[in-house]
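A single protein chain has been removed from this complex, and every other one stays in its place.
For reference, chains read A and B in written order, and residue numbers begin at 1 within each chain.
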Amino acid sequence: MSCLIEAKHLSKVFKDKESTVFKRKEIIAVDDVSLTINRGESVGIVGESGCGKSMLGKMLVGLTIPTKGSVNYEGREISKLPYSEIKKLRPRLQPIFQDADSTLNPKFTVKKLLEEPFVINDISKSEANQRIDELLSYVNLGKELYGRYPHEISGGQRQRLGLARALSLKPDFIVADEPAASLDSSVQAQILQLLNQMKANHGLGLVYVSHNLRIVSMMTEKVNVMYLGSFVETGDTKDVFENPCHPYTKMLIGSVLTIDGDKRKMGKTKVFGEPPDPKNRATGCAFHPRCDCCTAICKAEKPILKSLGEGNRQVACHHA
Amino acid sequence: MKKEKLLEVEQLNIKFTTSIGDVNVSDDINFTLNKGETFCIVGESGCGKSVVALSLTRLLPENAVINGLVKFEGHPISGLDEKAFAKIRGQKIATIFEQPMSCINPVMRIGDQIAETYRANFNCSKKEAKLQAIKKLEEVKMPVNRYNAYPHELSGGMQQRVMIAIALACNPQLLIADEPTTSLDVTVQYQILELLQELKEKYHMTILMITHDMGVVHDMADRIGVMYAGNMMEISEREDFFKKPLHPYAVELLNVVKDPCHYTIPGAVPNLMETFTGCPFEPRCNKKTALCKTNKPESVVMGERIVRCLNVVPN
Partner (left out) sequence: MDNHLKTGLVLILVLAAIVFAGPLIAPYDPFEVDMSVRLQGISLAHTMGTDQLGRDLFSRLIYATGTSVKISLVVVAASMTIGFIFGSVAAFLGGAVDEFLMRIIDVFMAFPTKIFTIAIAGVLGASAFNITLALIFTSWASYARMVRGCVLTAKQLPFIDASVALGANRHYTIVKHVLPSVFQPLSTFAFQRIAHTMMAIVGLSFIGLGVQPPTPELGAMINESKNFMTTAPHLFIFPGLLISYVVFSFNILDDSLRDYWDPRIKSELVL
C-alpha cells in the first residue's frame, strides 16, 4: 500500500484576540499531530467541538498552512511547492464541508456552481459538460435544478451538490468534515453511501472528521481520538471501539446513544465535564480535570502517545 | 393499573396560510400523554413535529390556523382565551428549545432570570425568589457561583441547563422539549438527557420530547410517535417499537439508523403544500399497493398501538 498523505508533527497556533503588544496570548488549536493515510483507506478523526479536528482537516488538504510541521502528498511537501505545482495539486485534495450551504456562493445558480471547478481549471466546455452529466447521475441530482439557487434546493441536495463539486476533478484524497451532520438520517445514509462508493470505485483516501462516533465506527478503518489539539488514542477502528484504552475514548463511546440492544444506556457510563476551552488549557494531561482515574502525575506531566500491545494502537495516557 | 391521562390531543389540524398557498403541517393528529411518561415524537425535518409541539402552547406565528381539541387534565384548553391560557403556559406547561439563546435574555444575569420567572408566577418577595433560583441552579447541577454570569459567558451545555432551570421554575406538570440536545456534543447531550431524566423522576413530570435522533428516543422514551409529512404514522410503546415497528416508514427509518452504510430510503420528504389523496409515504414505500395512492389510511388501534397504514391489518 502506498502512502498518500503523510502529516508530520503538525501544529497550528493562533494569536488570541485578547493579546496585546506586551503580552502575547496564543491559542493552540492543533498540537504536534502526526498521521498517515494510504490509498483506499478511510481514517476517522473524532472529538468534541473545539478540539481542533476541523483545523487539522483543513491543514491536510492544504487550505491552512500549519504553524509547525509538514504535510506530504506522495512524498512531496505541500507547503514548499511552487505555486504552479500547488495549482496542479489542488484538485487532487478535496475538502467536503460540514455546512454545504455556506460553501456554495448564494448568487450562483446550480449550473454555475457545477461548472466552476472546470472554469477554474481551464477545462473545455464539452469535456466539462460530459463530466457534469456523469457527476449528476452519480450523486443522483436532476438537471431540473440547473436554474435554481442554493437556498432553493433541499439540504440533502445541497450536500450532494457539494460532493459533486468536490468529485468533479477526480481527487485522490478527500477530507469530509461532518458531511452529514445536519441532515436527516435517511439523507445522511445517502451521503455516507456515496462516500463509500467513491472510495471503493476510485481508491481514494478518505479522512472522516466527525463527532458522531457511530458513523465513524461504520465508515472508517482507522480512527484517531482527538482532545484539545492532540491525539489521545489512535488505532484500528474495530479495536478502539471494542476496547477503548484512554479514559476520554471510553467516555466518548459511552455517551453515544444507539438503538442497538434492548436496554437503555443512560446511567451506565459516567460522563461529566464540558468540552474544553483551548484558551484555558489544563496543566499536564489536558484531560485530567474530567478524568476519574487522575493522579498526581496527570496534573504535572503531559503524556505522549505510546504504542500499546501489537498493531498500530497508540494511547497517550499515564495509566494505560 | 389504568394510566392517568395528562394531555389529550384529538383531531389536531394545523395549516399555515401563505401568499403562495396553504401548508398543511398537521393532519388529523391524535395522541395522548399519560402522567409521568416520556413521549417522543420522532420524524425527519419538515414533518411538522415541532409545529405540533409549539401549537400546544400556542407559540406559532399568526398565519397558523389550528383546529382540534386539546385537553389538559381532562379540561379542554384549546378554547381558552389568551389570559386564561397564559396561566397554564406559565405554570403547568413549560417548553425548552434547541437554541437556548433564543429564549434567554442576553443582557440579564442568569440567576436573575430564573428568579424573575419564579416571581412572575408565584408573586413572592425578591429574596424568596433568589433563594428559589439558587435552588434551581443546584438542581440543574450548575455551580451556584455562576448566578451572576451572563448567558454569553456560558457554554452551550450550560445555557441549556439555565433554560431547563427557567422552565422548571414553577414546577410544570408537562415539559415540552423541542430538540433539546441536537446542537450539543455527544458528551454534553448525555449529561443533559441524564439531567432531564432525573428531574422527571423527582417532580413526576411528563415530558413531550421532539427529536429526530433515534438514539435519544431509544434511551428516553416510554412511548413513541412517528410523524411523516404532517401525519402521525405510528404510536407504540418503546419495547414494541424497537422490537417490531409496524409502519413501513418506521421499519425503514430504524433500518437506516442501524446501518446507514447499507440502507437508505429512496426519494425525499414531500412538499407539504400538496394535498395527499393517498398515503403521503406512498411514493417512497416498498410495501405499497395500488390502493395506497388513492385511499388515505385512517388510524387503526391495535391494542396499545396505533398505526396509520392500509397494509398493516390488525390480526
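In this section, a contact is a pair of C-beta atoms (placed from the backbone, for glycine too) under 8 Å apart; a residue touches a chain by one contact, two chains touch by 3 or more.
The model shown is predicted, which means the values in this text are computed figures rather than measured ones.
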Residue of A:S11, A:Q94 or A:T234 in touch with the missing chain, whole complex considered: A:Q94
Candidates A:T36, A:S70 or A:N121 - the one touching the absent chain: A:N121
Positions on chain A contacted by the hidden chain, ascending: 58, 61, 63, 83, 87, 90-91, 93-95, 97, 99, 102-107, 116-117, 120-121, 149, 151-152, 162, 165-166, 168-169
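Here is the rule we use: only the chains that are shown with their structure count from here on.
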Whole-Å gap separating chain A and chain B, where each centre is the average of the chain's CA atoms: 32
Partner chain A, residues of chain B touching it in the complex: 44-45, 155, 157-158, 185-191, 193-194, 197, 212-220, 239, 242-243, 252-254, 256-265, 268-269
Residue ranges of chain A in contact with chain B within the complex: 48-49, 154-156, 184-190, 192-193, 196, 211-215, 218-219, 251-252, 254-260, 262, 264-267, 269, 271-275
